[in-house]
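Other chains of the complex are left out, but the ones given are in their true place.
For reference, chains read A and B in written order, and residue numbers begin at 1 within each chain.
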């Protein structure tokens, strides 16, 4: 593949800096993780957005979290049709192979994917409605969530829809038989979070209030 | 959803610690990122594995990388069939909405997904061959890559297959018209990396040698 290029120099330099410092200080641990395998406590499902840093927020180091990141931190419903399902594969691997104890779905403010879903559901984004739009079809997962918030005023609806993305993913997770069984057996707990990346806030879903409250 | 639980206390404490330190020190930047939007320079596609930390390796901070993580850092071929394609949606969003300048595919050592593919292709993992196995069907993406390495001795084949996963993803990326056009227009470059998490090594694909060389 002649199209493949060498890594930009600034990344090469940063890598060598990391290797001479952080790696040296943690080599013993990284080697042990390589030899004895990973035993992450939790799976985190978060957005690809460059402003979302789950390991930073929770002071986590290598080995702690099994992390899946996709557009708008969505989990589609269970559908074992033999096709490619990257998110479902990640959930299956985390629950059945690694036996994680927690799945944390982490939504966030200013989510571009959620904004696209909002515009599409409002009829303002015809390009996202085309069959060939991968983002549009992916955000279809959140369409039912839009119905739940469509009545809200303009300045509240996007944040509410970002939280619906978290709740939709949690509800869809429970449609996977191996997730439901693990939850019922108290081998797995599910958690819903939403972070305001600009203000450094963190809210979690509280089923007692059926809403999000500050952590 | 009564199944949803509060966040474990130790994570709550760590979050408050992060908010009082790292967040305070970077608030100006995080707020500006929230207000003016993200402008990541690169998209990184890496594995969910808890031992792979791309932001750490490259000393990256919030805002630098748009990160998609799935099992075995795979990109499926272009297939606009109207179904859910999380990886394709992430690539589309990065290239067409964010206009990233680079896509880096980062493979790694001791990859459980790649190991599963190897076992499946050898006929040693019947459970992964079932239609209902999300991991098995997802790893079907790498089946052609297995043919390319099947002749290698036992102690080389897994690492070679991990690198095939990177090459398969790069080749599949080029089947997306918007990726191919951006590459041809010099608006986007593609890069293939493989990291040895235990030894802190980093190799990149060099098309001149058609192989991986140390960075």
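Here is the rule we go by: a contact is a pair of C-beta atoms (placed from the backbone, for glycine too) under 8 Å apart; a residue touches a chain by one contact, two chains touch by 3 or more.
The shown structure was predicted, so the numbers you read here are calculated from the model rather than taken from an experiment.
The total count of identical chains across the complete complex in this file is 4, with 2 shown in place.
Definition applied: only the chains that are shown with their structure count from here on.
Of all residues in subunit B, those touching subunit A in their complex are 1-8, 11-12, 14-19, 22-23, 27, 30-31, 33-35, 37-38, 40, 43, 48-51, 53, 55-60, 62-71, 74, 76, 80-94, 97, 102, 104, 109-110, 112-113, 131-135, 137-141, 167, 170-171, 174, 183, 189-193, 196-200, 202, 204-207, 215.
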